[in-house]
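One structure, as structure tokens, below. Some questions next.
Every protein chain of the complex appears in place save one, which is left out.
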Amino acid sequence: MVRVAIIGASGYTGVESIEIILRHPQAEIAYLTALPDECEHVADTFGQLRGRLDMEIEPLDLDTLAAKADVALCCLPHKVSMGFVPKLLSTGVKVIDFSADYRIKDVDLYEKFYVPHTDRENLANAAYGLPELFREDIKQTNLVANPGCYPTGASLALAPLLKNGLIEPTGIIISSVTGVSGGGKNPCPIFHFPYMNENIYPYGVGVHRHMPEMEQVTSSVAGKDVTLLFQPHVGPFDRGIISSTYSDPTGDVTAEQLNALYNEFYADEPFVQIVTAPPAVKNVAKSNYCHIFPTVAKGKVVVFSVIDNLIKGASGQAIQNMNILFNLPETMGLE
Amino acid sequence: MVRVAIIGASGYTGVESIEIILRHPQAEIAYLTALPDECEHVADTFGQLRGRLDMEIEPLDLDTLAAKADVALCCLPHKVSMGFVPKLLSTGVKVIDFSADYRIKDVDLYEKFYVPHTDRENLANAAYGLPELFREDIKQTNLVANPGCYPTGASLALAPLLKNGLIEPTGIIISSVTGVSGGGKNPCPIFHFPYMNENIYPYGVGVHRHMPEMEQVTSSVAGKDVTLLFQPHVGPFDRGIISSTYSDPTGDVTAEQLNALYNEFYADEPFVQIVTAPPAVKNVAKSNYCHIFPTVAKGKVVVFSVIDNLIKGASGQAIQNMNILFNLPETMGLE
Amino acid sequence: MVRVAIIGASGYTGVESIEIILRHPQAEIAYLTALPDECEHVADTFGQLRGRLDMEIEPLDLDTLAAKADVALCCLPHKVSMGFVPKLLSTGVKVIDFSADYRIKDVDLYEKFYVPHTDRENLANAAYGLPELFREDIKQTNLVANPGCYPTGASLALAPLLKNGLIEPTGIIISSVTGVSGGGKNPCPIFHFPYMNENIYPYGVGVHRHMPEMEQVTSSVAGKDVTLLFQPHVGPFDRGIISSTYSDPTGDVTAEQLNALYNEFYADEPFVQIVTAPPAVKNVAKSNYCHIFPTVAKGKVVVFSVIDNLIKGASGQAIQNMNILFNLPETMGLE
Partner (left out) sequence: MVRVAIIGASGYTGVESIEIILRHPQAEIAYLTALPDECEHVADTFGQLRGRLDMEIEPLDLDTLAAKADVALCCLPHKVSMGFVPKLLSTGVKVIDFSADYRIKDVDLYEKFYVPHTDRENLANAAYGLPELFREDIKQTNLVANPGCYPTGASLALAPLLKNGLIEPTGIIISSVTGVSGGGKNPCPIFHFPYMNENIYPYGVGVHRHMPEMEQVTSSVAGKDVTLLFQPHVGPFDRGIISSTYSDPTGDVTAEQLNALYNEFYADEPFVQIVTAPPAVKNVAKSNYCHIFPTVAKGKVVVFSVIDNLIKGASGQAIQNMNILFNLPETMGLE
């Protein structure tokens, strides 16, 4: 049994991770931590766990972590996480970090969108945890940077095109809509129900932090610099992301060719399904699947992908990474 | 033209009042006030007013109020309002108060559910602003206590029965579901979209402050003490309240008799519609109407009513009261 | 491995059952049937199964059923089911029937609310599949009548009171709100999104077919005739039912006593959780749990229960029953 600690267990990615591990035949919840004033019985924080998990959320203690856990899912926010990850690693556990702190290899770029980086050493050794594209890196690390929700769906949508040079690496548009859980658990005016319901709006125009992350991933796949415009929107639903991508083909290509290409590219990937009609967010809700529909329209290559932002975009992908780290079947607990 | 000031204009009842008055042919927005740190252009507070109303929200100044307005809609919270209403009245304007502070005539009862009352003098002179039941009182006052949202729908549902002694005055159950706007504009965990969406839950079991208000109104109509259990729930929609009431008939009564009785009781009321099938909240959304369906089932009298909590349950009713105070046609601006 | 056939697999209870069985370590989907014009690959009917289950839905063939399956989940509609169940049983499989056809023991009562009953023989042998109340009956049958969604939540809420004589067996009010999936998969005007969204309404006043089912169950528990008024509403959410019950105590009783009683009554029941604050539908979404909050208010006993209408109210409960029929741990596949 893999003994799992969740650091920062009081948020949405915490409870999603707990729910997956409760169904996982080879993993168990060993330790839950949060800030002292958020420490209480886990069923008081998450009513849906009542009767399912009898455990207190506790303040983080490194000795306890070392004694109880084999792996830590670090669900702390961006900028906070890099203050804790070195300590977690020092206890000997493997770490899967949900924040952006270890995702961007170019420190200057990280610092432009975030803050000065305080843990460059571990950053250099971290693997980017998108198994479909970087599985071999993940196998060889003890620190996985779990990808952002938007970059997961967008990168899976674009990778086959860029890997094969089928689209121009510039001028790519990624227009995404996320469910509100992507904004986290803290109440705020823009996610207050009477404002958010019956509403949809864009945000982060030209400045969203997932844009450089997407460029890094897609450039890595393409083997050359990719520039893209990522535009997120938030819509009135709990969970899910649809990413609609528009790009310019480098030559003639048909929808049938794209379908064949994508099926081949993802032939061995259990969680990527190539569909032949526009995908619906609801079909991947509460699952670790990504549905992708590649096609052409009006001279553009158009690819849609849908994921659950909290599962394939966060906690499910983390467990997928955990399975890789511990040599378990990659789909265990996720089907 | 009736010149209208809105005191505490930055909340939901403020903007609903503004929107109604913008369509009102004999009234105009003259003055908008809020706490100093909420003062800005009204279109910055309420994006839907952009291009429709060019006015600043300002800190309250009594001289300005006296100079600019004929009536003040006081949208301040319970307990706060009674600190301001005497000052507003002192300027000579009429006041329609949205809070609970002037609704409950029994000071002891008020103080049991709220706090010590600091303006008993005006309380004695205030009229309860439910025009269908207390129109004559409203005509003779300069201070209207605008009813609570739940008491409006529930009282209109039960009044014909109690007035005519058709149900027992005890053991009445009122089980209501409100939209989330009833909880106001301040973000909080229970109204955070990812919690509230796909959810419904009861609250205030046995202790909701609208229960004594309902008992006061229905007792007044019945001419004897009425006791009832009011149980509110909140559901995943913006606006509207359905109140499902269950009571014991004092004798034999049929659905047809009830339909005839209700049609007669409300024959001259433009905003009350008696329907012959279960009513839907959506049919009264954004309107000042109340739809009522009285019937019998399994030996109980069952009456359903639906209103828009922000219109008939707040701002629309306030304008209806304003029309009465200023001898305008009661439906003006509300159809 | 228990080999499971699903008869009438193309509806919501079909896919919910499939998803549970896919996670069940000791059961497997062996056979899926539907009407001929609804037969296609299961992932075409349910996009969320793409990549997860590679099976065709086929027209029902009894020999195939006999060869492939140990148990049939019969998801056919009321009135249709009793035409098939005898045939299913004749193949030797055990049957868990989701319709109302085998729930009501009083044939006259069944026929009053439905149609003439055509399979009285099996009706007599069927067990009512609410394990928390009728587990011993279930163990001894090969035909389980899976309970209705509303009766499940309401009966669990009221059983401890009626078993112990704490409330009067008459005049009980059950006011429930269901999510829209309870209305099934067929499009219709009242469940069309632009009508249903931002809406809530009652239906079936005094005539809902679950009312006699509830009376049968609660009378059985009470050991005497129970009469109640059940009033359903439908609200703008996918899944879940809240039942708010109001009844008259036979003597003095406190919330604390009720809490203790309920905890004792359900002490050994893994899927019933007694909570100490009003329960939220969202906390049981996608789970087989029922949360119950018993309390007192204004001289009434008030008990709230929440379930997922498609899980504890249908497919989850069916798997719970299946586990009992096959001597598996009752919670297997459901936690």
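Letters are used for the chains, namely A, B and C, taken in the order the chains are written, and counting of residues starts over at 1 for each.
In the analysis below, a residue touches a chain if its C-beta (ideal position, glycine included) is under 8 Å from a C-beta of that chain, and two chains touch if they have at least 3 such contacts.
Fair warning: this is a prediction, and the values are worked out from it, not measured in the lab.
Per the touch definition above, the residue from C:Ala43, C:Ile57, C:Met196 or C:Ile274 contacting the chain not shown is C:Met196. Only one residue in the set A:Gly171, A:Gly223 or A:Pro329 touches the chain that does not appear here, and it is A:Gly171. In the full complex, chain C touches the omitted chain through residues 12, 179-181, 183, 185-189, 191-194, 196-198, 236-239.
Listed for chain B, the residues touching the missing chain in the whole complex are 22-23, 25, 47-48, 50-52, 197-198, 270-271, 273, 275, 279-280, 282-287, 289, 291, 335. Contact between chain A and the absent chain runs through residues 171, 173, 175, 177, 179, 195, 197-203, 205-207, 211, 227-229, 231, 233, 235-240, 242, 244, 246, 248, 278-282, 285, 295-300, 302, 304, 306.
One rule holds in what follows: only the chains that are shown with their structure count from here on.
Using the average of C-alpha coordinates as each chain's centre, B ends up farthest from chain C. Once CA atoms are averaged chain by chain and compared with the all-protein CA average, the nearest chain turns out to be C.
Between chain A and chain C, two chains of identical sequence, the interface residue sets overlap for the most part, with shared numbers making up over half of the total.
A straight line joining the Cα centres of chain B and chain C is 39 Å long.
In whole angstrom, the spacing between the mean C-alpha positions of chain A and chain C is 36. Listed for chain A are residues 197-198, each touching two or more other chains.
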